[in-house]
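Note that this complex is displayed minus one protein chain, with the remaining chains in position.
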Amino acid sequence: MPDANSLYGPLDPAPDAGWVSAPPRMGFFTDTSVCIGCKACEVACKEWNGVPDSGFDLLGMSYDNTGALTANSWRHVAFIEQPRPAGHRTPPFAGDPTGPATSPASATAGAVTAADTGTNPGLPPGQPEAAALMAAGPEFLGMPGARPPGRGTGAESRTDFRWLMMSDVCKHCTHAACLDVCPTGSLFRTEFGTVVVQEDICNGCGYCISACPYGVIDQRKDDGRAWKCTLCYDRIGAGMTPACAQACPTESIQYGPLDELRERAARRVTALHERGVPEARLYGHDPTDGVGGDGAFFLLLDSPEVYGLPPDPVVTTRDLPKMWKRAGLAALAMAAAAVAAFAGGSS
Amino acid sequence: MGLKTFIQGWPVYRQLTGTDPLGRGAAAQSPRSAGLTARTETADGMARSVCPYCAVGCGQRVFHSGGQVTQIEGDPDSPISRGRLCPKGSASKSLVTSPLRQTKVRYRRPYATEWEDLDLDVALDMIADRILAARAETWEDVDEQGRPLNRTLGISSLGGATLDNEENYLIKKLFTAMGALQIENQARI
Partner (left out) sequence: MAEAHPVGFQWVMEAKKRGAKVFHVDPRFTRTSALADTYLPIRAGTDIALLGGVVRYILENQLDFREYVLAYTNAANIVSEQFADTEDLDGLFSGYNPDTGSYDHASWQYDGQEGNATVRGTGKERDSASGLEHESHGEPVPARAPRDETLQHPRCVYQILKRHFSRYTPEMVARVCGIPEERFLELARAWTENSGRERTGALVYSVGWTQHSVGVQYIRTGSIIQTLLGNMGRPGGGILALRGHASIQGSTDIPTLFNLLPGYLPMPHHADHPTFDEWVDSIRHPGQKGFWGDSRAFAASLLKAYWGDAATPENDFCYGYMPRMTGDHGTYQQVLNMIDGRVKGYFLLGQNPAVGSAHGRAQRLGMANLDWLVVRDLFMIESATFWKNGPEVATGEIVPEECRTEVFFLPAASHVEKEGTFTQTQRLLQWREKAVDAPGDARSELWFFYHLGRVLREKLAGSTQRRDRALLDLAWDYPTHGPHAEPSAEAVLKEINGYEVATGRPLGVFTEARDDGSTAIGCWIYSGVYADGVNQAARRRPRHEQDWVAAEWGWAWPANRRTLYNRASADPDGRPWSERKKYVWWDPDAGEWTGYDVPDFEKTKPPSYRPPEGASGPAALAGDDPFIMQGDGKAWLYAPGGVLDGPLPTHYEPAESPMRNPLYGQQANPTRKIYEHPINRMNPSPPEPHSQVFPYVFTVSRLTEHHTAGGMSRTVPRLAELQPEMFVEVSPELAGEVGLAHLGWAHLISGRAVIEARVLVTDRLTPLRVDGRIIHQVWLPYHFGTEGLVTGDSANDLFGITLDPNVLIQESKVGTCDIRPGRRPTGPSLLDLVGDYQRRAGMTPDRKVPVVTTDAAGGDDAAGSTDEQSAAAHQDGEPHA
């Protein structure tokens, strides 16, 4: 068991952050196996939290025109079109005269057109030429490196096909580097164990942005402050469900005490495995992972990279205490040396 | 605020004296954060409504304060929708509070290239005059065999599927009495 106030390892973050008799830690379990990609979560979040629009650009990443989690999009539904078998399902195009898979839609391609989202850093700079390469027709298929990940697996036709959808969100890490590095105390741990930017404190220094191992937190260009999912701190404080989970038509987004959600998720994975979906797996549920487990975790149907998630995130402040300790020792040594010097000098 | 309260409210004081020596949780909570509550809790009122988009008929709760809609979300009591909404239903507050909504009568004269303003009462009166003129001009009393027709084919109407039953009822009743047969709605499309 790590020390109290540790920046690494499993612990219950709210009591650790000084909340006496804290309520149970609350979180999200996002089950992508039932997501229908409707984006109600994106809209409900913006309606409740007054989040501005993030630009009117066709991105060409399947039906994803949001692109990424940004200061202006606190939920982001990713769409991944894959020429892969969909587990228990009948191959959708079996018997159809289809050619090799060539479409560009995999979000893993990351071939994003430049869209000004009004946020900073926003989306990575656009590579429309990459997107064009992927779709321009069979003549480009032979080019090494032109294919997005997951393609070019040797399949001669796209008999198999699946369309993955996933609503991404801030992970509300057990060990949240954004919070650790925040110099103003704007980012703080709530009594529910969630991580919230306090808009009245944030001065826009931006340290949190590079600290986030998931690339979630982001600055708004016009006001310079950092914004992200609050897990609807105001709503859950009033005993309500966060806006996205409340809206979700198919219960893909589930809100509740994290312990309960983790049990439910484990049962769901087992059930899917029994139904012939061996690829079902959890992501971010494990308290022993690099961020001490996420407050918002996922059931995925492919490896995290396919969804644009880091496979093995580690809290960027993991070694901070050790560094401080070393720094402290060094300081003590310096001080001792200084004292010795003075002492020596007086002798 | 007394000095003592002021000092106790100071985050560093709370950090050093409280349970949160690293200042990452309870000690860092700002007064604004501590005072947050859901605006639905403090709304003047809540109307039980139904989503205006498709025909599933999802229940909506419309919260309002000071005569303004402040939130629209799913009604968990509804056996149809169980509190859920799709992206369109979820955008209903933006729909009804949109700055793009037209709130003034607009009028385009024949051959004009721009809109102009018009009083609502004047518009209503002008429309009534035009209906009567169109009826007078295109009225058909009987067919060639003398059987009644009682109608005008000079007036058309399209719409109703987004309106209330009560509204459709009055529209049908009035148009039928006017002899305006040619009324249609999305159900034909």
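Points to keep in mind about this one:
In order of appearance the chains are A and B, and numbering begins at 1 in each one.
Simple rule for what comes next: a contact is a pair of C-beta atoms (placed from the backbone, for glycine too) under 8 Å apart; a residue touches a chain by one contact, two chains touch by 3 or more.
This one's a predicted model, so the numbers in the text were calculated from it and none came from an experiment.
Contact with the omitted chain, checked across A:22, A:43 or A:258, is made by A:43.
From the set B:16, B:34 or B:56, the residue in touch with the chain omitted from the display is B:56, counting the whole complex. Residues of subunit B in contact with the chain left out of this view: 45-59, 62-64, 67-69, 72, 75-82, 84-92, 94-96, 98, 100-115, 118, 120, 123-135, 137-139, 141, 143, 147-151, 153-189. One chain is missing from the display, and on subunit A it is touched by residues 34, 36-40, 42-43, 46-47, 53-58, 60, 62-63, 65-66, 81, 83, 88-90, 92-105, 113, 128, 131-132, 134-139, 158, 161-165, 249-251.
By definition in this document, only the chains that are shown with their structure count from here on.
Residue ranges on subunit B touching subunit A, taken from their complex, read 11, 18-30, 32-33, 36-41, 71-74, 83-87, 89-91, 93-94. The residues of subunit A lying in touch with subunit B in their complex are 5, 13-14, 16-20, 38-40, 42-44, 47-48, 179-180, 185-191, 196, 198-201, 232-235, 237-238, 240, 243, 246-249.
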